[in-house]
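We show some of the complex, not the whole, and keep each chain where it was.
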Amino acid sequence: MESERPLDALNSARNKRVLVELKGGKQFVGKLKAFDIHVNVVLEDAEERFEGETKRKLGIIFIRGDTIIMISPE
Amino acid sequence: MESERPLDALNSARNKRVLVELKGGKQFVGKLKAFDIHVNVVLEDAEERFEGETKRKLGIIFIRGDTIIMISPE
Amino acid sequence: MESERPLDALNSARNKRVLVELKGGKQFVGKLKAFDIHVNVVLEDAEERFEGETKRKLGIIFIRGDTIIMISPE
């Protein structure tokens, strides 16, 4: 995830497990399969976490970009 | 729902039952019939859920994209 | 309201009574007379509802799209 443009950085995280934090406080973890310029994101083998604990397992999820605060490879 | 672009991923979920979570905490489940680049979504045989329970049955619903946090095939 | 694009779906609901739910929790019911790509909507014979009860009758109303969560034919 080293590059000059932020989205190139996301590209380096493709197929790696990432933590995605949302505006409402939700946290999802999963393998980053896809993203676009709006930072819409698709995670595989996703789970929702709460205070470090797995809250529920979700499989594949589509997350709308405008709810995302931060994305970080685990 | 395997692809490089997030909206292609939604395309793979077409005609499958999906869970749609909204910013205000609402959850809808229904068969994904249509979506567009704004992530506006149409569900068929939709129901609103609350803590895993069916709260009301709604038939066909149009959900405005900018209220959506997450979409996941059941 | 069966189609590939969400707005086509709204088109099928034209002249039918629809339920419109807003971000602030408000609910309006009325005959869908018009809508546009922003999901601005015009309802005829509209009424505001609260917990299933008619709260007030409003005649014709224009609802700004960005406040809308969900539209469903009754």
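Labels for the chains are A, B and C, by order of writing; each one numbers its residues from 1.
One rule holds in what follows: contacts are C-beta pairs under 8 Å (C-beta built on N, C-alpha and C of every residue); 3 or more make two chains touch, one makes a residue touch a chain.
Being a predicted model, the structure only gives us computed values, none of them experimental.
K.L.:
With 3 chains in place and all of them the same protein, how many does the whole complex in this file have?
P.N.:
7
Methods note: only the chains that are shown with their structure count from here on.
K.L.:
Let me have the rounded angstrom distance from the C-alpha centre of chain A over to the C-alpha centre of chain C, please.
P.N.:
33
K.L.:
Could you list which residues of chain B touch at least two other chains?
P.N.:
23, 66
K.L.:
Could you list, by residue number, the parts of chain B that touch chain A in their complex?
P.N.:
1-10, 13, 23, 39, 65-66, 68-73
K.L.:
Note which residues of chain A are touching chain B in the complex, please.
P.N.:
Interface residues on chain A, with respect to chain B: 22-24, 26, 28, 33-36, 40-42, 44, 46, 58-64, 66-67.
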